[in-house]
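For this view, one protein chain was removed and the others were kept in their places.
Let's look at subunit A:
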Amino acid sequence: MAKLSSSTTTLLTTPLRPTPSTSSSPSFLRQSLSSPIRHATFIPRPRRPYTFTQLVQLSDGSTYTARTTSPLPLYRAAKDTRNTLLWQPSEKSLRNVELDEAGKLAAFRERFGRVFDAPAAAPVEGEAQAEGATAEGKAEEEKKAAAAAAQQEDVGLNFEDLLAEFKPQDTGALKDSGPKRAPTRRK
């Protein structure tokens, strides 16, 4: 603070433009005397936290040491590049394969699923289903139409049959789904 105040006073006292009439001493001497003194700034030592040597073990068992502030001697990574599919594209165990031994998921998908859930095993059928899906009727009807379309695939698409089977969606049924219930109150 003292340094700052002294410098401001010198600034105030020194005239902006030296005029020869007001100054008696030579200009170079006056400048050297009035210029603020720059002391050396105290630079504090950077804070240097205590660091340990830590053994890092990746998920495939490979290890390396690192300097860290953590006092943990051994760090085992649960997820790292060694068990991530992005870095291990040829590792089969990392692939997200659906476990569906009982066929429950497949049955659910067959009943409630849409076209994009259908298995990719039957591409012709899927194509036919994509057209029949606009009807969005019962699953059974859809299947019959798809099978019929698949049968006629060899001859060529019979659009007349498809148009005949087309049923526009009954939007009114969706709207009149009973009277509106009052929202349940929560306490």
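Throughout what follows, a contact is a pair of C-beta atoms (placed from the backbone, for glycine too) under 8 Å apart; a residue touches a chain by one contact, two chains touch by 3 or more; residues count from 1.
The rule is short, and it goes like this: contacts and distances are computed from a predicted model.
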| item | value |
| --- | --- |
| Identity of the absent chain, which is to be given by its UniProt protein name, from "Large ribosomal subunit protein mL46", "Uu.00g027290.m01.CDS01", "Phosphatidylinositol-glycan biosynthesis class F protein" or "Alpha-1,3-glucosyltransferase" | "Large ribosomal subunit protein mL46" |
| Contact partner of the left-out chain, one of A:Ser35, A:Thr63 or A:Thr84 | A:Thr63 |
| Residues of subunit A in contact with the chain not shown | 47-55, 57, 61-65, 70-71, 73-74, 89-91 |
